[in-house]
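Notes to accompany the following structure.
In this view, the complex is presented without one of its protein chains, the others remaining in place.
On to chain A.
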C-alpha cells in the first residue's frame, strides 16, 4: 500500500520543478496578467479551464497522434451534465464534476469505439461527424434537455432536491458552491486553478509512465506495434477516453463558473479551436497546449474588445495626422478583426516554428546554451497516426 502510494506520487526532479513553476505561474495569474489587462476573474477562469481542455486533448493528439476533430462534443456533454446536476440535485460542484466526467467518459467510450477503427484522416472525419451529430442533437432535436440555441440555464423553479432538503429556497438564482460555500469570482478562479494543477499533475504522470511510452509508440509506428503483439487499439481507446474525460471536466468547470450551457460549445469551430491551441503551443509537449490555450483566449477576449477610442489612446505618442493612419490600419487587426491577427500569428508559427511556441522556447534556450541540451524527445511536427 505504502509502496503504491510512493510510486503514485513520486516524480522525477525535472517534472517536479516543472510542476512547481507551473503552479506558481497559474496561482500568480492575478498579478502578472494585470499589466496585460486580463486579470479579471471571468477570463482567468477561462484560462484555467481551456488549459485543462487542451491538456486532455494533447494526451490523445500529442501522444498517440490521433487527431480528433470532435473534442468539443465532450466539452458540451460535460457542461450540460453539470447544469442538469445543478438544476436537479444541488448547487454543489462536486456532484456536478463527478457526473460530468463520468458521462463524458461514457460518450468517449461510445464515440471512440466506433472512430478508433480507423486511423489518420478517416479517424478525424469520423470524430468530426460524431461531434456535428451531437451538436445538431443538442441544437434542434434534444431541445427539451438542451434548450437549443437559447442555452440551458438555471431557473427559479428548479427542483434541486438535495439543496432544498437541507434548507429553504432562497430568493434569486443560486450560484455554484463547494460544501455550502458560495464562490465569488476570484475564488472560482482559484478552484479552477487547483483543478488545473491536478489535471497537469495527472498529465505529467501519464507522459512519464510506461503507458505514455506505449502511446508514443503508437504515434511513431502503429504497424510495428501490432506486429510486436501489442493490442494498440485498447491503448488508443484508453487515451481517447481519458482525453474525453478531461474535456468533460473542462465543460463542468465552464458550467460551474457560469451556469449556462449552449449548443455552440459543441460546434466544429470549438473542436477546431482546441486543435489550434495545441498546434500553436506545441504538440506533444506538456506546457505547449496550455500556452496555446491562453494565447487564443487572450486574443478572443482582449483583442476583440479594442475599439478606435482605445487605439487612439494607445497610439497617443504618434504625432497627429499620422496617428489617424496608424489607427485606421491597426483597427483592422483588433476588434472584430481579432481572428485575422490570430490567423497571421498561426501561419507564422506553423511556417517558422513547426513545433509550436515550445519549439521557439527550446531554440532560444539552445542559443543561450544554458548547459542543458535541447529536448529532442518531443516530436517537433504534428503527424497523423498511420
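The rule is short, and it goes like this: a residue touches a chain if its C-beta (ideal position, glycine included) is under 8 Å from a C-beta of that chain, and two chains touch if they have at least 3 such contacts; residues count from 1.
Just so it is clear, contacts and distances are computed from a predicted model.
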Candidate names "Substrate-binding protein", "Quinol:cytochrome c oxidoreductase membrane protein", "4Fe-4S dicluster domain-containing protein" or "Formate dehydrogenase iron-sulfur subunit"; UniProt protein name, chain not shown: "Substrate-binding protein"
Of A:71, A:160 or A:265, the one touching the omitted chain in the full complex: A:265
Which of A:173, A:325 or A:364 contacts the chain that the document leaves out: A:173
Hidden partner interface residues of chain A, rising order: 6-7, 10-13, 16-17, 20-21, 23-24, 27-31, 34, 37-43, 46, 139-140, 148-151, 153-154, 156, 171-173, 175, 184-186, 208, 258, 260, 262, 264-265, 300-302, 304-305, 307, 335-336
